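Structure first, commentary second.
As you look at this complex, bear in mind that one protein chain is not there, while each of the others sits in place.
We just call them A and B in the order they show up, numbering each chain from 1.
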Amino acid sequence: MSEALEFAGAGTGGDARARFRQPMPDLLFRLGLGVVMLSMVLMLIGPWLAPYDIGRPSEEIGQPPPALAAVPGLLVDVVTGETHPSIHWFGTDDSGLDVFSRVLAAPRTDVVIAVGANVVSLVLGSLLGLLGGAGRPWMAGLVMRVSDLVQAFPVFITGMILVTLAGRSNTTIILTLALLYTPIYVRLTRAEVLTQRQRGFVDAARALGKSEAAIALRHVLPNALAPSLIQASVTIGFAILLTAGLSFVGAGVRPPTPEWGLMIAAGADQMVQGEWWPSLFPGLAISLTVFGYAAFGNGLERRYAA
Amino acid sequence: MSRFIARRLLIALFQLLGLVLLVFFAMRILPADPVARLVGMNATRDAYLASQHALGLDRPIWVQLGSYLGVLPGSHGLLEGDLGTSWVSGSSVASELRHRLPVTIELISISFVLAFLISVPLGMLCAIRPGGVADSATFAYSLFAGSQPVFWWGLLFIYIFFGQLGWAPPPLGRLNPMSTPPPFVTGFISVDSLLAENMGAFWDGLHHLMLPVATQAFVLTGPIIKMVRQNMVRVLGADYVLYARASGLAPSRIAGVALKNALAPALTLLGVLYGYILGGAVLIETVFSLPGIGQYAVQSVLDFDYPAIEGVVLVIAAISLFVYLALDVVHAVLDPRLAA
Partner (left out) sequence: MPPDDPIALLSVRGLRVSYGGAPAVDGVDLDIATGEIVGLTGESGSGKSALGLALLGLTRAPGRILDGTVVLDGTDLLSLGESALRKRRGRDIGLIVQNPRASLSPLHPVGEQIGATLRAHRPMTQASAHQRAVGLLRTLGLNDPERRAHAYPHEISGGMAQRVLIAMALGSGPRLLVADEPTSGLDVTIQAQFLDDMWRSAREAGSAVLLITQDLGIIANYCDRVLVLQAGRIVGNAPTRAFFAAPADAYSRTVLALRHEAPPEPIADAEAPLLKVQDLSKIFPLRRERKTLQAVDHVSFTIRRGETLGLVGESGSGKTTVGRALLRLVEPDGGGVIFDGRSVTEASPTELRRLRRRMQVVFQDPFDALDPRWSVAEILAEGLEASAGPGRIAELLNLVDLPPDTAKRRPGALSAGAQQRVSIARAIAVEPALIVLDEPTSALTPLARVGVIRLLRDLQARLGMSYLFISHDLSTVEHLSHRVAVMYLGQIVELGTRAQIFGAPLHPYSKALLAAHLTPDPSHRRVDRAVVEALSGEIPSPIDLPRGCYLAGRCPVAQPACWETPQALVPVADGRLVRCAPAAERHRRFAA
């Protein structure tokens, strides 16, 4: 009797939680997942998917994209293999480069930088956070003070200074962003390490005769990493924004690399004059990608919390 | 409370000092050559050395630091409030910042207030029925707005509202070149024109602010809505709101209690956000050709103008820390648990 009721009670608890699940965030999560996967694919093979050479200009300069009404017909032509003089889906810019090809090729720069910076800062930040949460008091204090100091820097301007003075290259951008983002992961990991160390299962493992190192590795760190991994999704998105922003003001990637921020900057004057396409499409790409990463991270957070 | 404030001020001062030193050394360690940039590639070796000497870069790094801080005898430096002289323009960094800063502060402060006024009711709307249609839609919007490239939206708005509709002025500064700018008092066009009773400049200034403010506010609504919503959902689900209803309190009193509880913790986040936006104002200033501190920062960085770079970082960090601190103090006044 008692057992049956006890287990029945557990069932209703679970149901109540399930009922609060919302359909909309789930949709957002899937959208985010799709964007994240697409960006990863483009990061790996984007330049090879491009229909035109991303570096060699064509004859058509400043050609607008095909009218919307013509798109279905053109698509049919492509599928059926009908040869066609030259389709520039997103038009060409003022030096005749195919915008579509360059939008596809850009993740090779933007996403590589964003992911690279976050991998570096995640690894560095987690280790420093572990030190800040479980290290000797003076060590932990030092880690946290330095982390506070780095966090007090204005992100964009510091990024601009470091990248420009260190020589504008993908590596310097990665290292600069990694430096700026490390404090985020230090804080998250430290807070989580401090909580996880108080958990009952840690004491239970001690009672079973496990060593402190084994407990830190098997119980504390895996449980403490989850928030950082979720954060990484959101931060990768922001790193893409920052990379594009730096390039936009001329303090990031060097032209003529296909990069979304550079492309928007190159098309800015034409946009003011009414030629919208060279800037619109790379901007859409950033907009969707960063939104996707944010939605993915948010969905992960909800799932993890439930 | 005063101990709380004093402690926070002291920490902020130490952070600023650390910041100054870090920037100072980073600029001298990184492989950039400001002298070459200044004299040009084709300059003779003598011209190079003369320029290097004039900038003081031939001295040992500790002497450079001492002279920058103003601890060397006869030198004027940071500790007296002297930010130095720009290597490029030769004018005082402080006075240049004095003219640049108000442009940026005016832009982002108005955007902040606007974004806040839009976000609070929307965030509250979400919290009334969490998981409802309005909540889901607003939540998706806030996630979207919070992850947008502000410079691209600026261009897009220019294309639509200036290029196509003609509602906005051309994105070329703060005022129509034809109109007479009011005399410089505070540096805020809106305030200075009112002081000068120049209503033409006042409306023209607001007209020019319309698009940059709209762009910045749009991006800002994302994080603010998310924050208000989160706090409001938490508060409306809290036991004390249920209990207030069970005690028969008037809805207006309950709303007041809920609002105070929801907005107090939001202040700290607003402080962080303000600093973040201030540092990133360069993007929107570039798009709309506004002569703010962000544009000045880009120019200094690209010119390797070290005193100007130091000044920009210091001023932006100081303002961010001050705003953060001020909002934190207000938060502590509202929430007595913090100062304890």
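The rule is simple: a contact is a pair of C-beta atoms (placed from the backbone, for glycine too) under 8 Å apart; a residue touches a chain by one contact, two chains touch by 3 or more.
What you see is a predicted model, and the numbers here were worked out from it, not measured in a lab.
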* Contacting the left-out chain in the complete assembly, out of B:Ser51, B:Ser119, B:Thr221 or B:Asn261 -> B:Asn261
* Asked: Which one, A:Pro72, A:Gly209 or A:Gly274, makes contact with the chain that was left out?
  -> A:Gly209
* To do: Using the touch rule from the top, list residues of subunit A that touch the missing partner.
  => 1-3, 5-7, 9-10, 12-16, 19-20, 199-201, 203-211, 219, 222-223
* Residues of subunit B (touch criterion as defined above) contacting the omitted chain -> 130-131, 236-240, 242-251, 253, 257, 260-261, 264, 334-337, 340
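Methods note: only the chains that are shown with their structure count from here on.
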* Structure fact -> Cα centroid separation, subunit A vs subunit B, in Å, comes to 24
* Asked: Which of the residues in subunit B come into contact with subunit A in the complex?
  -> 15-16, 18-19, 22-23, 26-27, 30-32, 131, 136-137, 139-140, 143-144, 146-149, 151-153, 155-156, 158-159, 162-164, 170-171, 275-276, 278-280, 282-283, 286-287, 294, 297-298, 301-302, 304, 309, 312-313, 316-317, 320-321
* Using the touch definition up top, name the residues of subunit A that touch subunit B in the complex. => 20, 22-25, 28, 148-149, 152-158, 160-162, 164-167, 237-238, 241, 244-245, 248-251, 261, 264, 268, 271-274, 276, 279-280, 282-283, 286-287, 290-291, 293-295, 298
